[in-house]
Structure formats: structure tokens, C-alpha cells
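One structure is given below, represented as C-alpha cells, and several questions about it will come after.
A single protein chain has been omitted; all remaining protein chains appear in their positions.
In this document, chain identifiers A and B correspond to the written order of the chains, with residue numbering beginning at 1 in each.
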Amino acid sequence: MAQRNILAKKQFSIKSFFFQWEWLLVIVFILINVMNANISDYYLNPTLLLDATMTFLDKALLVLPMVFILVLGDIDISVASTIALSSVVMAVLYNLGVPMPVAILFCLLVGTLCGYINGILLTKFKELSAVIVTLSTMIIFRGIAYIILEDQAAGKFPKWFNFLSWGYMGKIPFILIVFVILAIIFGLLLHKTTFGRRIFAMGNNIEACRFSGVQVDKIKVIVFTLTGLMAGVTAIFLTSRMGSTRPNVAMGYELDIIAMAVLGGVSTAGGKGRMIGAILAIFIIGFLRYGLGLINIPAQALLIILGLLLIVSVMIPNLKGRFQTLRKVKS
Amino acid sequence: MTENKVIKQIKGLDIAKFRELGLVIFIIILSLAVQIRNPRFLTLENLNDMLTNTAILGILAVGMMLVIITRGIDLSVGSTIALSGMITALTVSTYPDMNPILAVLLGTLIGLVCGSVVGLLISKVGILPIIASLGFMNIFRGLTFMTSGGKWISAHQMPVSFKAIATSKVLGINTLIVIAIVTYIVAYYFINHTRTGRQIYAVGSNPESAKISGINTDKILWMVYAIMGALSGLAGVLWVSKFASAQGDTAEGYVMNVIAACVLGGVSISGGSGKISGIILGTLLLGILNNALPLMLVSPFWQNAIQGFIILIAVLVNALVKRNITKQNLMRRKI
Partner (left out) sequence: MKKLISLLLSLMLVATLITACGEKKVEEPVTSTEKETKTETETKGEKVKFAIIVKNTGNPYNEKEMEGFVKAIEELGGEVILKAPDQPTAEAQIQMIEELIAQNVAAIAIAANDPDALQPALQKAMDKGIKVLSLDSAVNADSRMVHVNQADPTAIGTSLVAGISEMMGGTGQFAILSATSQATNQNAWIEVMKDDLVNYPDIELVKVAYGDDLRDKSVSETEALLQSYPNLKGIVAPTTVGVAAAGKVLTDKGLKGTVQLTGLGLPSEMAEYIESGVCEWMYLWNPIDVGYLAGYAAAALVDGTITGAEGDKFKAGTLGEKSIITVGDGTEIMLGDPFKFDAGNIGEWKAVY
């Protein structure tokens, strides 16, 4: 009996390795690139492909901390508003004569503060779900941005600021390098540290963690604050990309970000997900959009294709799982 | 023994009654504050406007509550509204003699189909609700743009009888409000007094034990999304009739309001709990906010932030009051 169990476990692990979500994503990614190369003559061009990453990596920066939050079993829908507020504060300070590096620092500070507020509210009021708390801060943060800038835009940044989202290091876009570095840091943090393991544990059973002495509140506040900080980073790159800012910047980003994480196999129920999956999903959605954009597909068709991609790719392993359990039950 | 039971029952009633007490107090204070600021707030005409504008939100909140009770979420609501509204508007503009009741049924049916598809994927294929509905949010929206070919259906293309759905009155009350009230009553009976209704809570509070105890959880899940879809379809027809226009981007982002109404009303995102009285209060608070903020005569640039703060404070006050009540109840038990 015991032997059989071990055997089964071993077989399972090899099998499960092949049937991991991430491999499916790799296949999808390759398929999309093959398809894109076939539908557009312009697609297979290394310079353009590198340029293409610049079109989606700004929001991708926020997918990294969002994975942490989803693994915790929480959600943060205030991220887009945090981007708007920190971007507006940075631009307004710069226009008031504050040196740009200091303004950038304030941008990060505001983002961090927004995230900290979310974290504190959630840990002080444990009976409230993250949805309602971040929903109200979502309205508040953007509301403050509206109060600051009203119907005006702010910008006219120094030339070097432009470099962040439009510049290259050699042939590689600067933002891609930043993304790779941050992705590695966040990946290691989630999968190779005690901190990361505790996040998974909290996502699986927060009460058990609390009783076993994990400082759950502290970890939660740190994760949300980190997300705020990353929203500040995103704000810097997005503002650099747009060259100016308005209170309605980054409208609707929250759903895009969550969709990327979820396609990457991160469960919104908590406790499940891997950084590599989310990163693959970022590039799948990004390149799919870019490829279809190159053949100028109408927006409505693009919406349908993105929706189908999300559902079909999630459906395949689920159907397989169902089928296997059915077989097991029969035998 | 019996006495004890009676006391327990009374206590249970007390807690149940006071659960959303914080929200009630908050709504009253808010209304008074607005009334002081603008005396036209508590007039019959304005209240009628407010309730008419909130009715559609109220109808949707019922469906969303059922979905959230089963630990799910449906983000495709806004797109379903748009799709059902657009197809119905196209139909009535081609057949102007169509009975308005038939139009309402058509819209509801379209919504029912949309919701069933979402529900099928969630219950039978086992896709997470947030992913399935996020995907279909895009798909239904894309289909809306495609059926309309980028055009809007304007007021002059719609027959008078169709536009009258939203402006007509039943017993002196606007039809929209009547439909919302009927929805509430039916839903109240359904979830509190029918076997299937109670099973929804069972599935939400513990899916495994629900399954073991013989509840067909797949069917229940499928059903709540179908109901949500049907209500969205109904709301789509009412929306188009009320505003006398069908656009491709109708109700884009409206789903956040619906979720907010539910969560404000004490429906727990982790499933298993939620009451009709709660969502009525949640919907009402949002309705008052939408109506009162422009009336408060503040700069339009401040409206957003004020709205956010009020929602946050309402949530916090409600939580604190709840805490207090539980504490008092615990103390009473000790004595």
C-alpha cells in the first residue's frame, strides 16, 4: 500500500511536470508567434518585436506584485488610480519647480503611501473584503488626482525623462531591461524566500498561519505597500511614455493587469500561482495584441479573440482534469 | 427549555435586525446632511427621480448577490446589458408594431442565453468565475459592436410603445421601480422559502459538504449565472427604453457599481451570506450618492473623491457597529 502510494506520487510528479500550466502557456506563446508571423509580413523583425514590448511592459510591471496579492487570496483594484495619483503628483511638483529626481521620488512615495493605506485598512478591518476596500480607495485616489489637476494636463518633462519608456540600451529597450530585473527579483522573492512561502501559506489558510505564529498582518501590509510602490514605478514609465499626464490616465488598467495574472495561472482564490506563468501570460497577451494590431483587426474582433483566448486556454486543462476524474470514477 | 429557545430566537432576531444598522444610520445622516445643503433633495419629485435611476442597479444587485453567495463573481454584466439592449433595440426598430412586453421577454431571453453560457463554463467545465466572466465580458462587448455595425439606435428609430416602458406608471409608481420591487419580492421568497433557494446558500458556505449532502452543486451554480444573465438582459431592455438610445458601449464599467451595491449591503465576497434587505440598503446608498453629489453644489472635480470617502466611511462605520453588536451579544451571553 505504502509502496504504491510512493510510486503513484512519483509518476504523478513527472506527469504533472509535463502538464504544468506553464508549458501550456509556452505552447500558446509559440503558436501565437507562428500565427503572427504568418499573418503579417512585418511581424518577424527583431527590432520591431523589441519595440513591441514597449507597448505593454508599463502595465506588466504591476502584474508582478499583483501575483503576490492574488496568491494571498486578496485583490487590489485601486492600482490604476494609484498610478494616476502618483503620476499627477509627480507632474505637478515638477511644474512647480521641484527638480525631476525629487519629483520622481515623490511619485514613488505617493504610490507607496496609497498601498500602505490599503494594507492598513485591510488589516485593521479584517471583516472587510479587499474588493470593497480597494474599490473605495480606487475612487478616492483618482478623485484626489481630479482635485489636484481638475481639467488640466501637466507635463513638459526634461528630455532625459523621455528615455525611460522610449530609450534603448544598445538595441534593447530600457523598459525591457527594467522589467527583466524586476521580474527576477519578484520571482525569487515569491518562490525562494521564507517571505514568499508564507504568502502561499497565508493564501491557503490564513487562520492556520496566524496560529502558527506567522505575522500575517505585517506580511499583508508589506505586500500591499509593495504593490503601491510598483504602481509608482509604473506611473513613472507610463508618464514618460505619454510625455504628460492627466487625472484620467491609466483608466481601466486594473482589469488588464488582473487578466494577465489570471491567464498566467494565478488563482484569485489564493494559494496558487507561479511568477513564470504570469510573465508568459504578459507576453502572450502583449504579442497577440501587437500581431493582430499589425493586420489592423477591428477592435471588436480583438475583444472577442482576447476573450476566447482567456476562456479556451483555461478550459483545456480543466476539461482534461474532468475527463481524468471521470475515468478514475469508472475504473 | 422553551423559554430559553424563545430568548435565543429573540436574540437571533435582534442580531439579524441590527446587522446593517450602521448602514441605516449612515444613510439617514447622509440624507439629512444633503437635505441641509440643498432642500430640494427630499422632495417627492427628486426621490422619484432617484429611485427611477437606481431601479436598474437594484435589479442587477439581486442577481449579483446570488452569484456572490456561491463564491463567484460575474464581470460580464455590463456587456450582457449592452448586447441584449442592442439586439432588442434593433428588433423594435425593424418591427415597430411589436408588443413592448414581447420586447422585454426577448431581451430577458438573450440575457438568459448569455448567462447560461457563462454558467455552463463555470459549473460544468470548472473555470474560475472571474476568468469565465472576464472573457465573456470581452466577447459579449465585441458581439454588441458587431451586431450594431458601429451604429447607435436612436430615439426616433424606436416606437413610442417601447420608450413608454420606462416612463409609464403602475399605480402611480414608475414601472422601473415596480419591476425592481417585484424582483426583490420574488427573490426574497425564492432564497428564503424554497428548497433551491436555500441550496444556493449551502453551496456558497461549504461546496464540499453541499455536494456530499446530495445537492446538485453544478446545477445550482449554472442556475445563479443564468438568473444573473436573465436579469442583465431585462436590465438591458429597461436601460435602452429609459435612455431611448442603444450604444455599443452601453453600461461599460457598470458592473463595478453592481458589485459595490452588493458588498456595501453586506454580501460577503467569500460566499455563503447576503440578504435582500442588505442589498436594498447598498443600492439605496449608491443611488443617493449619484443623485445627491450633483445636488450638493460642490465642484464637479471634488465629486469623485467625496463619493469614495463616503463609501469608505459607510463601510467602516458599518463594520464598527457590527463589531460593537457582536461584542455586546457576547457580553450578554456571559451574564
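Heads up, the rule we're going with is that contacts are C-beta pairs under 8 Å (C-beta built on N, C-alpha and C of every residue); 3 or more make two chains touch, one makes a residue touch a chain.
Just so it is clear, the model here is predicted, and its values are computed rather than measured.
Participant: Which of the visible chains would the unseen chain be in contact with across the whole complex?
Facilitator: Listed by label, the shown chains it touches are A, B.
Participant: Which of these, B:T70, B:S148, B:S232 or B:S268, touches the one chain of the complex that we don't see?
Facilitator: Residue touching the chain left out of view: B:S148.
Participant: Given the contact definition stated above, which residue among B:T91, B:S205, B:S273 or B:N290 touches the chain not shown here?
Facilitator: B:N290
Participant: If the hidden chain were put back, which of A:I222, A:M251 or A:L308 would touch it?
Facilitator: Touching the chain that is not displayed is residue A:M251.
Participant: Touching the missing chain, which residues of chain B?
Facilitator: Answer for chain B: residues 38, 40-41, 43, 45-46, 49, 53, 141, 144-145, 148, 150-152, 154-157, 167, 239, 243-245, 247-250, 252, 254, 290-291, 294-295, 297, 300-301 touch the chain left out.
Participant: Tell me, which residues in chain A touch the chain that this view leaves out?
Facilitator: Given the touch definition above, chain A has residues 13-14, 17, 26, 30, 33, 41-42, 44-46, 48, 51-52, 54-56, 146, 150-151, 153, 155, 162, 165-166, 238, 241-252, 289-290, 293-294, 296, 298-300, 302-303 touching the missing chain.
Criterion: only the chains that are shown with their structure count from here on.
Participant: Using mean C-alpha positions as chain centres, tell me how far chain A is from chain B in Å, no decimals.
Facilitator: 29
Participant: Taking the touch rule as given, give the residues of chain B at its contact with chain A in the complex, in rising order.
Facilitator: Its residues touching chain A are 75, 121, 125-128, 130-132, 134-139, 141-146, 248, 253, 256, 259-260, 263-264, 268-270, 301-309, 311-312, 315-316, 319, 322-323.
Participant: Taking the complex as given, what residues does chain A use to touch chain B?
Facilitator: Those in contact with chain B are residues 121, 125, 127-133, 135-144, 146-147, 150-151, 252, 255, 258-259, 262-263, 267-269, 298-304, 306-311, 314-315, 318-319, 321-322.
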